[in-house]
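The other protein chains are all here in position, but one chain of the complex has been omitted.
Presenting chain A:
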Amino acid sequence: MTKDSNLSTIIVWVQNNPGVLFKLSGLIRRRRFNIESLTVSHTEKPGISRFTILVRGNKKTVEKMSKQLYRIVEVVKIRESYDKEIVARELCLIKVDTSKKEDRSDIMETAKHFRVKVVQIKPKYTIFELTGNEDKIDAFYENMKKYRIMEFVRTGRTAVFK
């Protein structure tokens, strides 16, 4: 999905014990795996949480990482997934300075082009919400950079299997 061929998605199901996020992130830090994003949430199974980790590295790195993650006792299952196997999304919120009249219509035009949702319009700023893959969010962000971005957050990748 993302054009960056060096990114892979690892999905990890864990027993939801206190401290498991700490152990997972600790292991990633210690083994110096390069991660782009990490999201956690509950799943359809009680007591089981799901991590979606977007990691930079080739197949070998990803394999090493998932073998290391299996050492964590709470880790129940790991799937390394290729982009064609999953539907992946990310959400971003961006707050842009729209106090200058001359910018406003351009900004709105761009937003429309990206099919971005307008969450709030105030005299000084506008908040947009965009859901999509990383490339789409990157592209929107790049386009907005020429205006004054007051705040920008993104959730990181989350995904389900096809």
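What we mean here is this: a contact is a pair of C-beta atoms (placed from the backbone, for glycine too) under 8 Å apart; a residue touches a chain by one contact, two chains touch by 3 or more; residues count from 1.
Simple rule for what comes next: contacts and distances are computed from a predicted model.
Name of the non-displayed chain as stated in its UniProt record, restricted to "Protein-disulfide isomerase-like protein", "Xanthine dehydrogenase family protein molybdopterin-binding subunit", "Putative ABC transport system permease protein" or "Acetolactate synthase": "Acetolactate synthase". Residue A:Glu74 is the one among A:Glu74, A:Asp97 or A:Asp138 that touches the chain missing from this view. Looking at A:Val14, A:Ile53 or A:Val116, the residue that reaches the missing chain in the full complex is A:Val14. Hidden from this view is one chain, which touches chain A at 14-15, 18-19, 22-23, 26-27, 30, 63-64, 67-68, 70-77.
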